[in-house]
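Only a single protein chain was left out; the remaining protein chains are all shown in position.
Letters A, B and C name the chains as they come in the text, with residue numbers starting at 1 for each one.
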Amino acid sequence: MNFDPDTKVLVQGIVEPLGSVHAALMKEYGTNIVAGVSPGYGGQEVHGIPVFDLVEQAIPVMGAIDTSIIFVPPYELLDAALEAIAAGIRQIIIVTTGIPPLDMVQLVRQAEATDTLVVGPNCPGIIVPGKIMLGTHPGHLYLPGSVGIISCTGTLTYEIAYELTQAGIGQSIVVGIGSDAIVGSSFSQWLQMLDEDEHTEAIVIVGETGGNGAEETAAHYIAEAIDKPAIAYLAGQHTPQEKRRGHAATLIASKLSVKEGLTETDDWGAERKIQAFKQHKIPLADRPSTLIKLVKKALSARKK
Amino acid sequence: MNFDPDTKVLVQGIVEPLGSVHAALMKEYGTNIVAGVSPGYGGQEVHGIPVFDLVEQAIPVMGAIDTSIIFVPPYELLDAALEAIAAGIRQIIIVTTGIPPLDMVQLVRQAEATDTLVVGPNCPGIIVPGKIMLGTHPGHLYLPGSVGIISCTGTLTYEIAYELTQAGIGQSIVVGIGSDAIVGSSFSQWLQMLDEDEHTEAIVIVGETGGNGAEETAAHYIAEAIDKPAIAYLAGQHTPQEKRRGHAATLIASKLSVKEGLTETDDWGAERKIQAFKQHKIPLADRPSTLIKLVKKALSARKK
Amino acid sequence: MDLLEYQAKELFREMDIPVLPSQRIDRPTDLKGLKIPYPVVLKSQVRAGGRGKAGGVKFVENTIDAVAAAQTIFHLPIVGEYPEVLLAEAKYNADREFYLAVVLDASARRPILLGSKIGGIDAEAVMEQMQLVVVDGEFSPFYARRLALKMGLEGNLIQAVSDILEKMYQLFVQRDLDLVEINPLGVSATGEVMALDGKVTANDDAIARHPDLVKLVTKTSNRPKMNASIAQSSRMTEEKAAEGDFPMLTLHPARDGNIGVLCNGAGLLLTTLDLIYLAGGKPASFLNIGEAILQAWTPTVLCDRLERGLELITRDKNVEVLLINLHCHATAGDRMAVVIAEYWQKRASKARLPNDFKMILRLVSSEFSRAQESLKDCPVTIVENLEQAIHQTMGLVKSKA
Partner (left out) sequence: MDLLEYQAKELFREMDIPVLPSQRIDRPTDLKGLKIPYPVVLKSQVRAGGRGKAGGVKFVENTIDAVAAAQTIFHLPIVGEYPEVLLAEAKYNADREFYLAVVLDASARRPILLGSKIGGIDAEAVMEQMQLVVVDGEFSPFYARRLALKMGLEGNLIQAVSDILEKMYQLFVQRDLDLVEINPLGVSATGEVMALDGKVTANDDAIARHPDLVKLVTKTSNRPKMNASIAQSSRMTEEKAAEGDFPMLTLHPARDGNIGVLCNGAGLLLTTLDLIYLAGGKPASFLNIGEAILQAWTPTVLCDRLERGLELITRDKNVEVLLINLHCHATAGDRMAVVIAEYWQKRASKARLPNDFKMILRLVSSEFSRAQESLKDCPVTIVENLEQAIHQTMGLVKSKA
């Protein structure tokens, strides 16, 4: 994990509409965006950022690059990410959405083989308030502090950070891991990293009761391996939902013709996620205002 | 390199005609063939060797396996080799011939990623005279001793070993690396291993003046990195051959429409190979009887 | 996107996965030109499960019976879905039946092979024998043999079944599928195998790069029914339009409520709905106009989606109070406010909104004060705090009661 303010950052797909907008916003926040890449646009500039045709062209000019943030269209994502890995970049944040899952399988294989951290796809990325913003977080909602947030949602991540900020509780790091079926880094991976991060005193998990997210796994992982206080907020606890299949591999269960057989319990997926946190006595909020209270409680308990 | 007599050996394709014949011959030579694999034949025995359906089934029964010798048909080779690697086997000898080159590219990639030694394809394998035979070498032609042979030919390898044996010169290890365009391990790789092998006092390179072989590269490698005396024999030095293209990547030069441009010199490929050895003052024989003399000379010089 | 059985079998045929001779039947009279000898099986081509038990599969011995059976099946809905076509297929005498599938495992983040020595419609029995192999690295046929052995197969059946699995895997990868399933795989007394029924699910994100697949699925027009429940909707709100660049907007009607909710982002929508339920309110319809971060969504696109979203949600006449909850960043909040102001003026002037229709805009944006300015002539309440927005919404609902 290398998110110092001087970490060198590249934007792939910088001439894409979103890439251009967010490159400017990141730069404005103070992120050290040293180069952009968009094939065919080499030699141009976007918001004063030099554009190259290929990632590997930027490196002799700019030196080793730590992180790439990718905004290319979905069918070009796998190639762009592999290009970044081949050029030696070991932190990749994928904002792009709509990526074929089998492309992600290939990317995850290569990331594992090269020890590359992949965040996303379909995610707002990472922000270390006051220091660096890598993705699409609206920087003005955040406040430097000691609470780490790991979220699999999009704008709800901003909402939670904003409510913490309004309550005077700053954040050490906020990461949106993405909400697609296959994501590059998991709740558990980030829990581990935040547990080791010296600036983080408490960890907030933001998830949903439905969806593909691995909130349940996160609950078990917290109980097993995390020393710092962790608090969860799951959206959807009061909104009626259809009964879901109870198999761990949701994607499997929802598609097989024999899915009935995969059912272990008949309750909601929601209920199982909620139970996982309750079982391990991990504080679980059902609305943002409750979350704030629980976080405050955890932080003051830690200070004693 | 692990070729002790107690090394555990597996034969893939043991029910194939060649596999069955050579499994028996290897066993007779004293090789510790612990299992054979041929899908659909699990539970049977071939020459008293138990047969399994899958490599990974043999391991819990027989313990970790060091080497697999593969005799499956060419289009099944890649799968068989990947199966062996996935089961943790790190030495693979491929006797099979007629393997599509792109299958070898895939295999070489996986072998590199897993640090697996691949010998062949289209090769007679390895023999450590008096100790172990892994492949198709006719054991009765060999004599234990201190000369290592690395050859890219087939029956000519037997011929050279036989002539050394008849002259009373024993062999420490004889390896046929195979004569296909893409081979799993090269002259250079084996030169390195034999240079480090405590039982080897001199190294013989057996090649051809034509063909795909990397004899020229071997000559340069010997000059750069090998301390032990090395002697080469190239077949074909007196047989008229057509003029060949002088580019290192023979396979490229022989196919491109612009190959004329790739020609660096206009002489035979043969002449360039011969020159490489002469340039580095590596003794080069033009007939087996000369080779014997040169080996004797090298051995006696070493004893002084 | 689930393919129909006959479409799945067209793909099987392409991959040399053995299937029975069959013929697509568009209307009962097609059976007079049947080229398959009797006895024949007629099968309703629907995406829903359980067609066998529901009477959607019939064995027939001659043309007269076949036409009558086809008429019956065409008029028999399976879980609410009428078939547009039937499949007439030769009969097969299976000695045994297996289950095989290739699917993506989200937690392993790898494709997996599934197999059971028991196939067919008794899901519990199938599951009891279910075996699984994760395809860790690049696929190679030994993964398929590994599954065949875990299934307990022996002798020639190992190769026969792993050959089928290999072709299923190739199909899965070549066409970017979510699922390839054969259930049952018939095994004859002599050890021959035959895909008797098949299911193929295309991936919505990947299908656009497979024109042949698009062509195959657009041959028939019946589409899977939309599931209105939010558990699904949090993922299904946006469904790729076949020809457009952007996900379609889909309205999700709830029951008995009178509050409309429009958000950008599924999680934000869920939180907003939670808070409404907690305050005693009842939603009528809800709509997610999309995460701000969606690929290629320029401010213009999100403004356009907001406008279309407003139109869509105000069509629901049960919506008396509309709560719009937006986080605006790259898309400046004031531009969104202008869209709302313009929409309000246009609709209100044309009397296309009821007089007592109320709107609350909860907006998080650095342009909040400019947004306020844009909305000053509209009867739209604008607030920044979420709990306050809920409070005001509930106040408006109660004032109407």
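One rule holds in what follows: a residue touches a chain if its C-beta (ideal position, glycine included) is under 8 Å from a C-beta of that chain, and two chains touch if they have at least 3 such contacts.
It should be emphasised that the depicted structure is a prediction, and the values quoted were computed from it without experimental measurement.
Considering the intact complex, the chain excluded from display touches A, B. Of the candidate positions A:Gln57, A:Gln189 or A:Thr290, contact with the unshown chain belongs to A:Gln57. If you put the hidden chain back, the residue from B:Val37, B:Ile85 or B:Met104 that touches it is B:Met104.
The chain that is not drawn here is touched, among residues B:Ile222, B:Ala235 or B:Leu294, by B:Ala235. Considering the whole complex, the residue from A:Pro39, A:Pro73, A:Gly88 or A:Gly130 that touches the absent chain is A:Pro39. For subunit B, the list of residues touching the undisplayed chain reads 16-18, 21-22, 25, 71, 73-75, 95-105, 108-109, 122-124, 136, 138, 140-141, 151, 153-159, 162-163, 166, 179, 181-182, 206, 208-212, 214, 217, 235-242, 244, 248-252, 255-262, 268-270, 286-289. Residues 39-40, 42-43, 53-57, 78-80, 82-83, 86, 106, 110 are the ones on subunit A that touch the missing chain.
Simple rule for what comes next: only the chains that are shown with their structure count from here on.
Chains touching both subunit A and subunit B: C.
This structure's chain pair with the greatest number of C-beta contacts is A-C. Work out the mean CA point of subunit B and of subunit C, and you get 56 Å between them.
Counting only residues that touch two or more partner chains, subunit C has 137. With touch defined as above, subunit A holds no residue shared between interfaces to two or more other chains.
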